[in-house]
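Let me give you the structure first, and then I'll get to my questions.
Note that one protein chain of the assembly has been removed; the remaining protein chains are unaltered in position.
For chain A:
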C-alpha cells in the first residue's frame, strides 16, 4: 500500500464517518400535557448537531443514522424533554409530551413576610423609584419602608420597629455586609433618617419575619439593601431642599471595567424650621452630613470587585427637660464603614459573594452633669455561595466571622430619678470584645408540582456563653394558580446580647443569647393590577435579658407577639397606591419588668394609606396618611419629697400601663418632572424633578412624650418633630 492509496482510504473513511450508510426517517409529534400540539418546538439530537422544528400540528421529521441516540425537544414555556431511542428503519412515530415549565425555584418567593426584588411572586418591590416617589418618605429608605406592613412605628422616627421588636432586632445589610447604626440622630425615636443616600439604592429586600437561614443575629426583621452597580453611566445629580443639599455622581472611568460612584449630602433643617415658623429649643441648629464612595471593578464577565466607604457625622444641641431638669442636651456621632465586596460565579454555576467589612461608630452625649461616650468597632468577613443545581434545587451556604468590640464610659446619676444639679453620680466604664463565627446551609427546592420549600439551618457561636446556637428554619409556598400563593414559615431566631450587657464588671459576661420562635401563615393574590397580602403571625421570645441583683442580668425574660398584616396594592390607569394595616399584640418581660407587659414599641393598630396620581407625564401628586394607635408608656403616678436633696422623686406606675394618644399625619406631595436643554458646554439633562411637599397638612399635634411640673402633679405633652404643618420645596437635577 503506497501513500496515495493510504490517503484515499483515509478520505473514504472520513466520508463514511460523516455520511452514515443507513439513515432512517424518524417522525413524531410533540404535544403538551393536554395532548395539544406544540408548534415550532425544536427537536434536536445534540450529539449529531442536527435539529428540526415542529409544524403547526406539532409534527416533525428528522433524518438520523441507525443506532442509539438521544432526542431533545424544547419550546419556550415548556420543560425540555429528552428521550433515548434506537433509530432503525420502520420505527413507529414518536409522541413526545412536553410538561409545562414549572416556575424555576430561583424565581419563587417562598419566604413569608418578605418584600423584595426577586421572585415571580413578588409583591411590593422596594426600588429607588418607590423611595423617591413615596409621599412623606423624604426620599429616605427607612422612612419609605414605614409604609409597608409589619413595621409598627411608634413615632415618626426612621428606626424599624418590626412586629413589636425594637430596632436592634432588625439586621440591616448593605450588599450582603452587615451595617450598624445606619441612622442619623439615634437618640430621637431610634433614628430620624438614614445615612444612606437614596441615589445609591438599587433595590432592597425587607422581611418582617420568617426569613431564611442566610440571615443571622436578628430576632425580628431583615433589611437587605443592594447598591447600584452601573458600569457605563456618566451622570451627575444635584439636589437641594429647605432642609439640606446633596451631590452625587456615577462615572465610568473605564467603560465596562471601572466605575466610581460618589454621594455627599448635608442636612441643615434650620432654614426649614424658620421658614415654617416652627419654634424650637435648639441652642445649636442640628446638622448632619454623610457621604459614600464606591469603586467598582468588573474584572471578568462575571466577576466584580468593589470597595465601598460610607461616612457620617452629626451634631445636636437643644434645651431639654428631663425629670424637671431643664438643661442643655448635646450629642454628636460619627460613623465610618468600609467594605470590600467580591462577587463572581465559579464554573458558571455557583454564585459567590464575599465581604470584608470594618465599621467604627462613636457617639457622645451630655445632659447637665451627666455624659456618656460609646465607641463600637466591628470587623466582619463573610462568604455566601448559591448553587442553582437545576430546576428543582437551589442550594445556599455561607459562613461569617465577626469581631465586635465596645467601649462605653461616662458619668451617670446614682439615682435615676434625681438629675438635678449636685445629684449624686457614679463614673462607669464597660468594655467587651467578642469573636463570633457562624454558618448556614439551606436548600430552596420544588417539592412537587407547585409546592416549593426553603429548608435550612444556621449555627452561631455565642462567644460569651461559649455555646453554639442552632436555628432550624423552614418555609413553604404553594402556588395555587398564577395569581394566588399560600405561604407558611416557622423557625428559630437567635440574637446575641449587646456588648454592654456582657461587661465583666457591670454586666453578665456569660449571658445567654435571646431567641424568638416565629410561626407565620399568609395568603397572597396578585395580578397585573394589584396585589393583596394577608398574614397572621405569632412570635415567642425566650432568654430576654432581665435585671438581676447578683449577676446584673440573667437570660430569663419571656414575651410574645401576635398579629396580622393586611396589604392591598393596586394600579388603575394613572392612579396607584396601597393600604397597609397591621394589628399587633405584643407583651414582654425584660430588664426590670416585674411581669410580661405591653412592649414599648407595640402599637396595636397601624394604618398607612398611600395614593399617587400621575396627571401627565410631567405632573405627579401623592398623599400618605398614617394612623397609629398610641404606644404604651409608663406614667408617673405620684412623687416623694426628698428633704436632703430638696427635690421631688417621681413614683412610677405599672410598666406600660398608660397609652399615648393616637398618632395621625397626612403628607401631600406635588412633583413636576422636567429636563433642561443643552446649555453651552453642558449637555441636555436627564430627568429632573421639582417638588413641594406639605408635611402634617392637618397640623395634628402628635405627642412624643410627657414632661411634668416640679412636683409631678401636672403632665405636659412634648410634641413630635413634625407636629406643626411644614412646607418643603426642593429640586433634583440630573445630567
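As a working rule, a contact is a pair of C-beta atoms (placed from the backbone, for glycine too) under 8 Å apart; a residue touches a chain by one contact, two chains touch by 3 or more; residues count from 1.
Keep this in mind: contacts and distances are computed from a predicted model.
The complex includes a chain that is not drawn, and of the options "Acetolactate synthase, small subunit", "Tetratricopeptide repeat protein", "Mannitol repressor" or "ABC transporter ATP-binding protein" the UniProt name matching it is "Tetratricopeptide repeat protein". Although one chain is not drawn, the whole complex shows that of A:24, A:59, A:85 or A:233 it is A:233 that touches it.
Note on the undisplayed chain: of the listed residues A:51, A:65 or A:338, the one touching it is A:51. Taking the complete complex into account, A:301 is the one of A:301, A:424 or A:449 that touches the chain left out. Summary of contacts with the chain left out: across A:90, A:449 or A:617, the touching residue is A:617.
Counting the whole complex, the residues of chain A in touch with the unshown chain are 1, 3, 6-7, 9-11, 13-15, 17-19, 39-46, 48-54, 76-77, 125, 127-130, 132, 202, 230, 232-233, 235, 255-256, 301, 482, 528, 617-618, 673-675, 684-687.
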